[in-house]
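Input: a single structure, listed below in structure tokens.
Omission of a single protein chain aside, the complex is shown with its protein chains in their original locations.
A, B, C, D and E are the chain letters, set down in written order, and residue numbers restart from 1 in every chain.
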Amino acid sequence: MEDKKLFDFAVDETLNIFVLIKSAEVRVAKNGKDFLSMVFEDRSGDIGGKFWDASSEDIDNFQAGKVVFLNGKRENYKGTPQIKILSMRVATETEPNNASLYTKKAPMTVSDMKEEISQLLFDITNPNWNRVVRFLIQKYDQQFYTYPAAKTNHHAFQGGLAFHTISILRLAKNVSDQYPQIDRSLLYAGAILHDLGKTIELSGPVSTTYTVEGNLLGHIVIMDGEIVKACQELKISDSSEDILLLRHMIVSHHGLKEYGSPIEPLLLEAVVLHDLDDLDASIQMVTGALSHTKAGTFSERIFGMDGRNFYKRISHQKE
Amino acid sequence: MEDKKLFDFAVDETLNIFVLIKSAEVRVAKNGKDFLSMVFEDRSGDIGGKFWDASSEDIDNFQAGKVVFLNGKRENYKGTPQIKILSMRVATETEPNNASLYTKKAPMTVSDMKEEISQLLFDITNPNWNRVVRFLIQKYDQQFYTYPAAKTNHHAFQGGLAFHTISILRLAKNVSDQYPQIDRSLLYAGAILHDLGKTIELSGPVSTTYTVEGNLLGHIVIMDGEIVKACQELKISDSSEDILLLRHMIVSHHGLKEYGSPIEPLLLEAVVLHDLDDLDASIQMVTGALSHTKAGTFSERIFGMDGRNFYKRISHQKE
Amino acid sequence: MEDKKLFDFAVDETLNIFVLIKSAEVRVAKNGKDFLSMVFEDRSGDIGGKFWDASSEDIDNFQAGKVVFLNGKRENYKGTPQIKILSMRVATETEPNNASLYTKKAPMTVSDMKEEISQLLFDITNPNWNRVVRFLIQKYDQQFYTYPAAKTNHHAFQGGLAFHTISILRLAKNVSDQYPQIDRSLLYAGAILHDLGKTIELSGPVSTTYTVEGNLLGHIVIMDGEIVKACQELKISDSSEDILLLRHMIVSHHGLKEYGSPIEPLLLEAVVLHDLDDLDASIQMVTGALSHTKAGTFSERIFGMDGRNFYKRISHQKE
Amino acid sequence: MEDKKLFDFAVDETLNIFVLIKSAEVRVAKNGKDFLSMVFEDRSGDIGGKFWDASSEDIDNFQAGKVVFLNGKRENYKGTPQIKILSMRVATETEPNNASLYTKKAPMTVSDMKEEISQLLFDITNPNWNRVVRFLIQKYDQQFYTYPAAKTNHHAFQGGLAFHTISILRLAKNVSDQYPQIDRSLLYAGAILHDLGKTIELSGPVSTTYTVEGNLLGHIVIMDGEIVKACQELKISDSSEDILLLRHMIVSHHGLKEYGSPIEPLLLEAVVLHDLDDLDASIQMVTGALSHTKAGTFSERIFGMDGRNFYKRISHQKE
Amino acid sequence: MEDKKLFDFAVDETLNIFVLIKSAEVRVAKNGKDFLSMVFEDRSGDIGGKFWDASSEDIDNFQAGKVVFLNGKRENYKGTPQIKILSMRVATETEPNNASLYTKKAPMTVSDMKEEISQLLFDITNPNWNRVVRFLIQKYDQQFYTYPAAKTNHHAFQGGLAFHTISILRLAKNVSDQYPQIDRSLLYAGAILHDLGKTIELSGPVSTTYTVEGNLLGHIVIMDGEIVKACQELKISDSSEDILLLRHMIVSHHGLKEYGSPIEPLLLEAVVLHDLDDLDASIQMVTGALSHTKAGTFSERIFGMDGRNFYKRISHQKE
Partner (left out) sequence: MEDKKLFDFAVDETLNIFVLIKSAEVRVAKNGKDFLSMVFEDRSGDIGGKFWDASSEDIDNFQAGKVVFLNGKRENYKGTPQIKILSMRVATETEPNNASLYTKKAPMTVSDMKEEISQLLFDITNPNWNRVVRFLIQKYDQQFYTYPAAKTNHHAFQGGLAFHTISILRLAKNVSDQYPQIDRSLLYAGAILHDLGKTIELSGPVSTTYTVEGNLLGHIVIMDGEIVKACQELKISDSSEDILLLRHMIVSHHGLKEYGSPIEPLLLEAVVLHDLDDLDASIQMVTGALSHTKAGTFSERIFGMDGRNFYKRISHQKE
């Protein structure tokens, strides 16, 4: 076993490392036998490979979420890296078989993120909002700092949910400073809770899928229900103006009915939350796509940006 | 005082009756004085009139929701009936000044509606759904049987909410009989609760407007919150499959995101509920518009039917 | 030859049965030789298979609509059943080579459907509508009871057109009972004729495609022309109010211009017909998709339902 | 009586002339009395005026379509000409009381239009199309040369239907010359029949409204039915390829389902017909609006051109 | 003459002050005489009034843009303030007749805005962008600091264009600090130029309308042309990557083709510019509308925010 990661190997170099199976789909080859179309992952990124002549035992063993010891060769196909699989076995109990060791992570540690959120909570001076936010952040503490913010689009990595939330809060701080008519407490409270329902909508940080509850209700309705329950517990009226405003922040944050908000923003702070959510998600998606793009060319189509191809400039970005 | 109603008077006939002020808007006349543009209502229908040279005292007295004794003359203007107001005074405590005596009503008595709903509850054989529905129907019992189903579109009359619900339940009964794959319990439970949130979204049976809670959350989110709270009270898990299905019925019943459902129907019963809701509302709107239309001509544009003008046929409808 | 059907065989079991070729597309394999990508059908359902190294004679022989004697092995690929073809030959004249023996059918016999339609005709009391409907039902009698209601979406099976019509008529009966303002005669007449133009738009019950006339005019315009011709034959004015109403029922039944109705519904009965047509088609599509779905999971995307995935619940549907 | 027309009088000049009442709407004045908001018309154009203190006899007499002898004064209000009505009486039998003397007309005589159409018929060399076109042009001969092409938009004047048709035919001639792959016969036949159904959809050349048949079926379906009947009379199969192509030309000529074509153009000639129809209508609408616009300014919003305001240039248009 | 402003007078108080005529439309009263429907303006806000029995001399005198000495009475109509005009005369040369004394202004002085822009220019370190921006800011210096940012929507006041630009630049500063992958120079250069074309599209700071050039080309195309010309003057290639990027910032800043950008954002900085432009405009529009709204109620519909009504909360906004 080596210490190198998937993207540390040169083309044609042989590798013997532990990796996570991100996905594994069974397909039938021309010779009539099954093969597995696989994606491997570690913290250096994702890379694909084919496992030929898969027996039904192989199909059972090599499923998404498993850590395997992979013996293969790094290859290149039309500029896309791939792995030629020579052999593969599932990691044992005594080996580093914890999936979370291999998934990408937010660029902040959990404790730094917790610290930053904690500080910001002091700026939510309205006691009702403060109590509800603290209650829910605590209730879903573990998930909040490990879940991704989405299945595939923006911030689709471990801790992405909390990191996306913090990025919005940082923007919110500056905007509240610049425009004093904004209620900072309401904007912060809405920002912290707006996507927290994803801890129930999504299955978890590894091999993320939608839960049944996520599909049938969606994270907006889920979080609204959580606020209602929190109010019950905390003996706060769920139809006081304070709580109506907070619920409206969550309910309206997708901005338009077409995007899943049953009610569109009717508060200044709701408009700002929606715009900052969009802004951070867009910056993250475009930055991600451009990081794989050659200077002077256009990126792949970015699904979350209306399928547009973004340009990576040639000249120095910083002069 | 007479026993005749607004539409019982012939053109040019003088009337002296109690009526309800449905709306009263202050406007300025060419001579610079205020006047009131009013709509009067009793169970025979709505009719407009102008109160000239209104003093600020008049403006305070003659507000929407008040019952007045009206002395006037029935007139006709371009086929539209109107009232020439000669004099008017607010009804006293000892006179029939209860607004609900003058508003249009559902074509069933409250007790008949209660009876029919009660019978149907026995067909909700799933205990979780049965308990939640009984709990909420009882909690909003008084409003459910008196509120309209909407501010201006379909079933915009006293008791309209319960009557619309019963009409859907009758359709649901036949559809469940015809298609045995439909879960009757779920369809009934969803039908009873689908619009119950309007008891919070709307202000009441008279001079109906939207409440602040109605505007900021909408009846779909409101009712979902009510189900969550009912589950707390009844000690039922709000994320059990039973309750997820019921919540989905309410959340999806507008059919499309554009119409305010954050999640679109993903259950057979949810599709059926949406379709029957639409069907009953459409029949009610078209029937209402045609009741004022001359045979061989087209109705006024019906807002809730894409603004189309419906045709009233000449030949006998029943042969 | 055996009596078992395609879906009666276990995985890995060998089969020797007559089946219908539902479709057969020529493709080129990696080795440069042609193969046939085939779908076989009998009344137990559809199942795919590949015929390798197809000669041009094979391609001529094994075309859609042909009955073949199939020697093969039932296999499974990712949960989807398939057939490994060992050998195959076209059925002879003396064998059961009538395609209609192998196609799925409506869950009613033709004679039961005819009987039910016949009874309902008595409720069309308007003589003009009654005569036109009888004339056209008789003119296309044979096709009406054997054609599918669509090429691929809902009721895409033999007799589907008549069965879909009967389902709508049953709904129409109950709705007419519940809402007496509906003209039952007009609703029934419209329901019977609304899709009858599909007998000209589609090629027939087996290997259904669109005809040139279907593509260039569509079943709505086709049926309107048929009503005009029927009126000529029956000496009824095609612009009398009765016939205008009936033509409007057909012309408007897709509900919106975007869906191919040049005129949108302007009669109460036209609105109801459109809604019941949609309701029955939706129920049929969702039911069909869920019949292949595992409990607790979501169905494949249903094209005719905006591409949504429907949920199959875990708990008992009937309690 | 004078020979001058409405637009021949200077501001403040008194006029005593026969004019047609184009429209007359009853309204109520501030003093509670009815007045008529009228539009008068002669071949110089349209001009409005108010008839105060209208008795019910006046309202009966002065209806749209009546010719009146008008005594009034030409005035100007914000650049819009208007008539101050001094007195008015309905023209008698012995006076020039034929409405058609006062309506705007196509810039060609009926006989010139007939002549031009006749010549073009010779270029429809396909005998089936030629016979159907001749049959229908003859059947609706009188209406074709007097009806407008629309109620209010383009070519909304007497003879507008035939003139619009001829304009398209002239364009069609040049396009057929330039692109030999176009079937000239089919394009001409489609062009002549495409709007002929408006002779049934609209009420006539004066005070044009939609007929019940027009509202319930629309001119596209109406004309398709007429072609079917013509084929019956002429013993031509209505489902021969020739007739399917011709019917498709009519059915598809609005270009998109949203604009009322149940089937969109699938023939080269159908695409061309739709484009030329649009082109001529656009030119006519823009030209009409600019004729009332001051140089260097923008026209009123043109409804049929997406509500845009067109620019009338300052510099000479012809240099 | 007094020192008080329009909104300093109580209801029923008499006023004698200089004000600007913001607009004056000629209309006809019931008595047949012309009157002027006027809006007066000073720095306290806008207020309407009617000038009855206007002679043609009055109509010539009292036009938009003129300063008048107004003798009138402050009144109230349905909560909307208005002026009863008693007499009025145009201000003379020796009186304060400069329109700009009466128009609302940006909440910063011109010199402060110039100072802030000047400082920011130093952060545009790319020499090509720096030169082009300086050239154009200087060329339109006078207009840039006095024009509004729009005719009626957001920042529709004197200096609104520069103030809106500065607000975006402040947001841009923070966003560039937070996301180092953003090219600060490009974002600043784009922000400064994005709406500068409005100095040509609009007529000026008083009684703002669209110019012919504004209508025919729009400020996006106008500004692109200005950059091209600036490059000519400065001897910079207008198709170097630097200039293409800058032109793309301007061309794409409306975000979508539907909103008038012929090309949608394909650079990270272009996405950010569009989002910040939207954000500042939304905050300004909502803040403006809420400033006239009573607590606990909803504002008038805001045209630029999809016609939504925003909520003004009851509870303290700052706790």
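Everything that follows uses one rule, which is that a contact is a pair of C-beta atoms (placed from the backbone, for glycine too) under 8 Å apart; a residue touches a chain by one contact, two chains touch by 3 or more.
Just so you know, these numbers come straight off a predicted model, no measurement behind them.
Novice: Going by the stated contact criterion, tell me the shown chains that border the hidden chain.
Specialist: So, taking every chain into account, the missing one touches A, C, D, E.
Novice: Pick out which of E:Lys22, E:Lys104 or E:His248 touches the chain that's been left out of the picture.
Specialist: The single option touching the absent chain is E:His248.
Novice: So one chain is hidden, and I want to know which residue out of D:Trp52, D:Tyr179, D:Tyr259 or D:Phe303 touches that hidden chain in the complete assembly.
Specialist: D:Tyr179
Novice: With the missing chain put back, one of E:Gly65, E:Pro262 or E:Gly296 would touch it. Which one?
Specialist: Going through E:Gly65, E:Pro262 or E:Gly296 one by one, E:Pro262 is the residue touching the chain not shown.
Novice: Touch as defined at the start, partner being the missing chain; which of D:Gln82, D:Thr103, D:Asn126 or D:Ser261 qualifies?
Specialist: Counting the whole complex, the residue in contact with the absent chain is D:Asn126.
Novice: Touching the hidden chain in the full complex, which residues of chain C are there? Just list them.
Specialist: Residues of chain C in contact with the hidden chain: 26-28, 30, 32, 34, 212, 215-216.
Novice: Hey, which chain D residues sit against the chain that's not shown?
Specialist: 125-126, 167, 170-171, 174-175, 178-179, 181-183, 185, 241-242, 245, 264-268, 271-272, 275-276, 278-279, 282-283, 286-287, 290, 298, 305-306, 308-311, 313-315, 317-319
Novice: What residues on chain A make contact with the chain left out of this view?
Specialist: Touching the chain left out of view, chain A contributes residues 29-30, 77-78, 84, 296, 298, 309, 311.
We take it that only the chains that are shown with their structure count from here on.
Novice: Give me the chains shared as neighbours by chain B and chain E.
Specialist: Touches both chain B and chain E: A, D.
Novice: Considering only mean CA positions as chain centres, point out the chain farthest from chain E.
Specialist: Centre of mass proxy via C-alpha means gives C as farthest from chain E.
Novice: Is the contact between copies chain A and chain B built from the same residues on both sides or from different ones, judged by whether over half of the numbers are shared?
Specialist: Both copies touch with mostly the same residues.
Novice: Can you give the whole-Å distance between the Cα centres of chain A and chain E?
Specialist: 40
Novice: Using Cα averages as centroids, what's the distance between chain C and chain D in whole Å?
Specialist: 45
Novice: Where does chain A touch two or more other chains at once, residue-wise?
Specialist: Those would be 212, 215-216, 241, 245, 266.
Novice: For this structure, give each pair of chains that are touching.
Specialist: Chains touch in the following pairs: A-B, A-C, A-E, B-C, B-D, B-E, C-D, D-E.
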